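With one protein chain held back, the other chains of the complex are shown just where they sit.
As written, the chain order gives the labels A and B, with residue 1 at the start of each chain.
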Amino acid sequence: QFASAAKKTLSKEHPCKRFVLYYHDILFDGGDVANATSATIANETKLGNFKFGKLVVFDDPMTRDSHLRSPAVARAQGFYFYDMKSDYNSWFAYTLVFNSTEREGTLNIMGADIMAAQTRDLSVVGGTGDFFMARGIATIETDTFQGAKYFRLKMDIKLYECY
Amino acid sequence: QFASAAKKTLSKEHPCKRFVLYYHDILFDGGDVANATSATIANETKLGNFKFGKLVVFDDPMTRDSHLRSPAVARAQGFYFYDMKSDYNSWFAYTLVFNSTEREGTLNIMGADIMAAQTRDLSVVGGTGDFFMARGIATIETDTFQGAKYFRLKMDIKLYECY
Partner (left out) sequence: QFASAAKKTLSKEHPCKRFVLYYHDILFDGGDVANATSATIANETKLGNFKFGKLVVFDDPMTRDSHLRSPAVARAQGFYFYDMKSDYNSWFAYTLVFNSTEREGTLNIMGADIMAAQTRDLSVVGGTGDFFMARGIATIETDTFQGAKYFRLKMDIKLYECY
């Protein structure tokens, strides 16, 4: 009973750790290996006109501000795919990999990127190293979208379980 | 020590929230865009005769009863693939997306669909919105299987961490 009561102290407004990072995705077009950070590994299907099934693997830089050329403070390694036939919509699973003097460790994240919504909440389902056993919410928002080539997400990482 | 003791109060028989939903998957055959809800994005390999490696992305309706045409109370967005060479077996990762007056938010789920078993337990690894920080178990059971075209799963969602 007490455990139950105690648990209810978790509050959306009071994460135990919070930070914002920007995710930069430059899709490989077959030519620019030097700048590309992601690549399509399964092509879109003919189920609708919104890239249903297109699967992309990425190793994307995460920066503190929105500038692509700012120093990367982490990498986002994982994948996304499009999954709606009537509109653009996608699904993500990835790891934020930190490896600096400031932070070392990872955060594992998955969830639906409901693109019709201004902001979308994904689940932080685990962490390692400095983020040992963490859980929380990653709120993402499209910061810019430049066709198939480049898009940028703002990620507001809120941890509610910190150890 | 207390934390440890408190935690043990979690009981399989006493979820803090529970509901049953039906998952309907209609695989795209190249023709029927209007009705299809999923599509194959990587074909089966030649490792055995049970579709090993076939990867399917879905955006499937979830209904309260087993009728395909009942109103969808949520969408299941994610993927599954077959992964056994000696029998049918699969693996799922997906998000239940709720967007109604009754419930708003998501549940993130992953795990093995051990098709040889009558019921299979997947992990609910996180939640957002009305399901903020939830965890639990999703017990799935094949309700009907009509060849490659349509199958239906009963999903018994039991949450053990609610906030």
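The definition used in the following text is that a residue touches a chain if its C-beta (ideal position, glycine included) is under 8 Å from a C-beta of that chain, and two chains touch if they have at least 3 such contacts.
Computed from a prediction, not measured in an experiment: that's the story for all the values here.
Which of B:His24, B:Arg135 or B:Arg152 touches the hidden chain is settled by the complete complex: it is B:Arg135.
Contact with the chain that does not appear here is found for just one residue of B:Cys16, B:Val33, B:Leu68 or B:Ala93, B:Ala93.
Contacts to the hidden chain, counted on chain A, fall at residues 6-7, 9-10, 16, 28, 30, 33, 36, 39-42, 55, 57-59, 77-79, 93-95, 97, 105-106, 108, 110, 125-129, 132-133, 161-163.
Taking the complete complex into account, residues 1-4, 6-8, 10, 12, 42-43, 45-48, 52-55, 81-85, 89, 91, 93, 110-112, 114, 121-125, 135-137, 160-161 of chain B touch the chain not shown.
Methods note: only the chains that are shown with their structure count from here on.
Distance between chain A and chain B, defined via averaged C-alpha coordinates, is recorded as 22 Å.
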